[in-house]
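Supplied in structure tokens, the structure appears directly below.
Yeah, one chain of the complex is gone here, protein chain that is, but the others are all in their spots.
Note that the chains take the letters A and B in the order they are written out, and that residue 1 is the start of every chain.
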Amino acid sequence: MTTGILGIWAGALLTLCLYSFLYRDNPFYRFAEHLFVGMSAGYWAVYTIFYVLKPNWWDKLVGAGDADPNMLWIIPGVLALLMLLRVVPKLAVYSRLPLALIVGGGAGLQLVTFFQTNGLKQVENTIIPLTGGGTVGFVNNLILVSGVVCGLVYFFFSKAHKGFTGGMASTGITILMVAFGASFGYTVMARISLLIGQTQFLLFEWLPTIPRVLGL
Amino acid sequence: MRLYVPLAITFIAGMIMILEFFIPHQPFPTLGDGVKDWYTIVASSAIFLGVLNLLRVHLKKIARRRKHWRYSPVTIIGFLSMFITGVAWGVTEETPFYYLFNEMVVPMGATMFSLLAFFVASAAFRAFRASNWRASLLLASAFLVMLGRVPIGDIIWRWIPGAAESSHPYLVSEIAEWIMQVPNMAGQRAILIGAAMGVVATSLRMIFGIERSYLGGGD
Partner (left out) sequence: MKKLLERIGNVDRRIIFILMALAVIVPLALELTMEMPVGEGPSYDLYEYVEDLPADSRVLMSFDYDPSTKPELQPMARALVTHMMSNDVNIVAMALWPQGATLGQTILSSVSDSLGTEQYQDWVNLGYKTGGQVLIVRLGSSLEAAFPTDLEEVPYGEIPMLSDISTLRDFDLVITLSAGDPGIPAWVMIASDRFGVPVGGGCTAVSAPQFYPYLQEREGERPQMEGLLGGLRGAADYETLIERPGLAAAGMSAQSIAHLVIMVFIVIGNITFFATGRKKRTKGGGR
């Protein structure tokens, strides 16, 4: 049996073990689940150590190739080690230092990027002329502009949703319901697509190997 | 000290990333590059921390014979198989690591999430109720998108006499695309803007040390 067919059978049998969960929880499912978790962790560990930490830190610290060693790289190395102290309860407090770098750096970056892309740019793209695109263009742009404004009013809870504000909020949630319906439709599509992919694997890659394996 | 040093690091790192955006002159680009390079290293160790924790949990389970402890060796063997093959022979094509990943990890990963297709069907049957007119609107929108994003929607439309020769022979997919481009875009944009304001507020709170939950409590 070639390694190719062996691999296909390994994948197929593990797939069927996982699908057995649909009948009920059972040892085959638990075996495959635990194996998957372990192998994924092994993958992450290999990549993190040998393809991130080594080229981006160790080689720069010791000066790989023609580069000179740079002792400044000891600092992120120490911070990385401090992060690992999180598993030791008595020393976990020292992991605050690397966490602070991660949180601070991430927060600083997100503040400007989210504001620029998801804040200002979205507001800018909502300021569009209602006229000039014919009747269809007018209706579309009206729905777009009013939908955004009314949707934002709906999320503003500092003022009671009564009267005119209530009317706008009501319009907003109506538009949001249409958006959520579209999201639900796409979510159903996504889940089924994943099932289709695995079914294609079982039907078109695994099943044809059965006669070969059985010697037919 | 245990509180103020991390808060100071958060503030400095955050301010460097913000100032680097607005001030392209030295020393801010160099400081910014430094923060980003160190961020990559420290974030990698966070991933490794997760791996270490996983091994610790399962080794403890075996030692203390907790519920389902017999499966923990499977996890550890899985981990060691990938780790040892990756270290010994590398991760490129035609290595044992690559083979194990493609033949075992990929099918298992794909299957895990494909189980959701069944649960979404069950949930749709049991829980999706058009109990008021807005829920009915949501349902109608979902139906139109589900029909319009697959070929069968237009096939059903074209069964209607005259539809195929009309000015909109693919009306269902056009309606689905209109829903995505107009009401969906409006609703999603409102959510994006609202969420962006939330991120800005939370980021400011973290940088200025008002939000300290990430430090893990105790102070």
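As a convention for this text, a residue touches a chain if its C-beta (ideal position, glycine included) is under 8 Å from a C-beta of that chain, and two chains touch if they have at least 3 such contacts.
Remember, it's a predicted structure, so these values are computed and weren't measured experimentally.
From the options B:Thr10, B:Ser44 or B:Ser203, the residue with contact to the chain not on display is B:Ser44. In the complete complex, the hidden chain is touched by one of A:Trp9, A:Phe31 or A:Tyr51, namely A:Tyr51. Considering A:Ala32, A:Leu84, A:Val153 or A:Ala182, the position touching the chain not shown turns out to be A:Ala182 (whole complex).
Panel shows chain A; residues 22-23, 40, 43-44, 47-48, 51-52, 55-56, 59-60, 65, 105-106, 109-110, 113-114, 116-118, 121-122, 125, 128, 179, 182-183, 186-190, 192-200, 203 of it touch the chain omitted from the view.
Remark: the residues of chain B touching the chain excluded from display are 21, 29, 32-33, 36-37, 39-40, 43-44, 47, 91-93, 98, 101-102, 105-110, 112-114, 117-118, 120-122, 124-130, 139, 143, 146-147, 149-152, 155, 170, 173-174, 177, 180-181, 184-185, 188-189, 191-192.
As a convention for this text, only the chains that are shown with their structure count from here on.
Residues of chain A touching chain B in their complex: 3, 6-8, 10-12, 14-15, 18-19, 21-22, 30-53, 56-57, 75-77, 79-81, 83-84, 86-87, 92-93, 95-112, 114-115, 117-119, 122-123, 125-126, 140, 143-148, 150-152, 154-155, 172-189, 191-192, 194-195, 197-198, 201. Against chain A, in their complex, chain B makes its touches with residues 2, 5-18, 21, 35-56, 68, 71-72, 74-83, 86-87, 91, 97, 99-118, 120, 124, 134-135, 137-146, 149-150, 178-197, 199-200, 202-204, 206-207, 214-216, 218.
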